[in-house]
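Shown here: the complex without one of its protein chains, the others still in place.
The block that comes next holds subunit A.
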Amino acid sequence: MDAILCQKLTKKFGDFTALDGLDLAVEKNRVFGFLGPNGAGKTTAVRMLTGLSQPTSGKAYVSGEEVTPRNLSLRSKIGFLPDVPAFYGWMTGREFMLFSGELHKLSPRENNLRADELLELVDLSEAGKRRVGGYSRGMKQRLGIAQALVNKPEVLFMDEPTSALDPMGRRDVLNLIERLSGDTTVFMSTHILSDVERVCDRVAIINEGKLITSASVEELKRKYSTSAFEIQFEEEPTPILTQLLKMPYIKTAEVRTEGEVRVLYVQASDLAKAKTEIPGVIAQSGLTLTHYELTTPSIEDVFIQLVGNGAKA
């Protein structure tokens, strides 16, 4: 059974379609990255999947239950971290954790233990005694993560979980998500591509409310991005460019100027053949080689290729 299933999920605000017929399936206990530029419809989708917003049409199922605003049993199985978590400023961090636990019907003993355990996990044990009103954005984000985990959720929805965090906080949150994988399904919307590359098993990319693709990170890289050779010479590389373009295993070759350096970028349709033959071509050219590297594609390359350079992310 899929942990999350969307069937033609659509959300319209007047004439504007924020999400357009999203079909998506997320396997259980995976970390799923929901990628898209700003305004792509990520937050809208997350809110509909958590029952906080009603779809205009289509259906969504989480943990086998249909998502509706009145389905409370579903909400006891999920955890939710909004993009900007807001708390009652008069409560202390620990009081908010206890309040969340009470809403999930934890026993007082279990609630106290869970609050302490989670506050420690997000490094707020001391700050938990202070009012949330005085917390920084990063502290609120960490408290938001802690409260989303209070019920040991089957599915954890996180809307831009690392966007407000400093590098250390980001590393901790990503470590935490990695630890959760295998026991919890994590659905993480983000536009930070390096986060996705680090923790996600699978990703879906959306743009302007439409799903562009959904696959594993490796599959995407294989499918949409080709390995490239970065070659530099002491001399101008144009003579070898003409020679390379004649080779049948070469897909593209171009010279780019990076600062004062001229770099030759070569993409091959047959990588194995290119690996064995390009060094020979270089040797015959008589040019002085200073740099030779086979670069691996990143999710960023895939994202830019799919969403286009016009995306704001």
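Structure notes:
Just so we're on the same page, a residue touches a chain if its C-beta (ideal position, glycine included) is under 8 Å from a C-beta of that chain, and two chains touch if they have at least 3 such contacts; residues count from 1.
Throughout what follows, contacts and distances are computed from a predicted model.
Per the UniProt record, the chain missing from the shown structure is "ABC-transporter, permease component", taken from the list "Acetyl-CoA carboxylase, carboxyltransferase subunit beta", "ABC-transporter, permease component", "DNA polymerase IV" or "Electron transfer flavoprotein subunit alpha/FixB family protein". From the set A:Pro82, A:Gly128, A:Gly209 or A:Pro237, the residue in touch with the chain omitted from the display is A:Pro82, counting the whole complex. Here one chain is not drawn; of A:Thr50, A:Ser63 or A:Thr190, the residue touching it is A:Thr50. On the side of subunit A, the interface with the absent chain consists of residues 47, 50-54, 69-70, 72-73, 75-76, 78, 80, 82, 84-88, 90, 99-100, 102-105, 144, 147, using the contact rule stated above.
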